[in-house]
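Every protein chain except one is present and positioned as in the full complex.
So, chain A:
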Amino acid sequence: VKRGRGIWRSVWEIFPLSSSNFAFSSLSPSDSDSAPVPQRRACHAAGRSLSGELLLSGGGAPQQARGGGPVSPCVSVCVRDSVCFRVFDHVNAIPFRSSKELLLQPVIISRNDKEKVLIEGSINSVRVSIAVKQADEIEKILCHKFMRFMMMRAENFFILRRKPVEGYDISFLITNFHTEQMYKHKLVDFVIHFMEEIDKEISEMKLSVNARARIVAEEFLKNF
């Protein structure tokens, strides 16, 4: 018995409208009801971890202080949608791009021209690339070093890619294997959390760099 079928009815009863050839075959539309109701449930099809938690973060969305409105619900919804995949092929569809019918449309969500998130999905994986805001030289260097630090340890990170996609600073590649081993909703939460925290981290690092520089300069100039 599939719990939480209710959530999917709103997606599925109107899914026939789209002209895609995707094989989402194991989910079937249930009772017809026109209004989509946001709910929080975990829905597990037997043997295949297909759908994740549909959490709509509209209500308690953390408002970003830097004007531009709530990006995170936007991104979280998108990532959650694309994280519903299953075992199709052992080859990851995105980097190889062998067949057209396995790829979703790439989607970009931007807050301004410096910060954006690119989400490319496929039937068995999704690649999320983030371009982080870098206002000045110091932030650029800090960001670059921070990202490099993480990307060099990408093996232990699992979902991180060793090289970012062109034009972005960091890329995550989440595959069906990862979703089998880790909770989907947690993965999505992690990506969102990462996006929100990265700005804070970089500002903090910048402050501490400036503070240290000031102390060092003072000490040095005391000699004169």
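Following the convention adopted for this analysis, contacts are C-beta pairs under 8 Å (C-beta built on N, C-alpha and C of every residue); 3 or more make two chains touch, one makes a residue touch a chain; residues count from 1.
Note that contacts and distances are computed from a predicted model.
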| item | value |
| --- | --- |
| Options "Actin-related protein 2/3 complex subunit 5", "Ethylene receptor", "Proteasome subunit alpha type" or "5-taurinomethyluridine-[tRNA] synthase subunit GTPB3, mitochondrial": UniProt name of the undisplayed chain | "Actin-related protein 2/3 complex subunit 5" |
| Of A:Ile108, A:Ala135, A:Met152 or A:Ile215, the residue in touch with the unshown chain | A:Ile108 |
| Absent chain, residues of chain A that touch it | 10-11, 14-15, 17-22, 36, 38, 54, 56, 58, 67-71, 73-74, 77-78, 80-82, 99-101, 104-105, 107-113, 116, 121 |
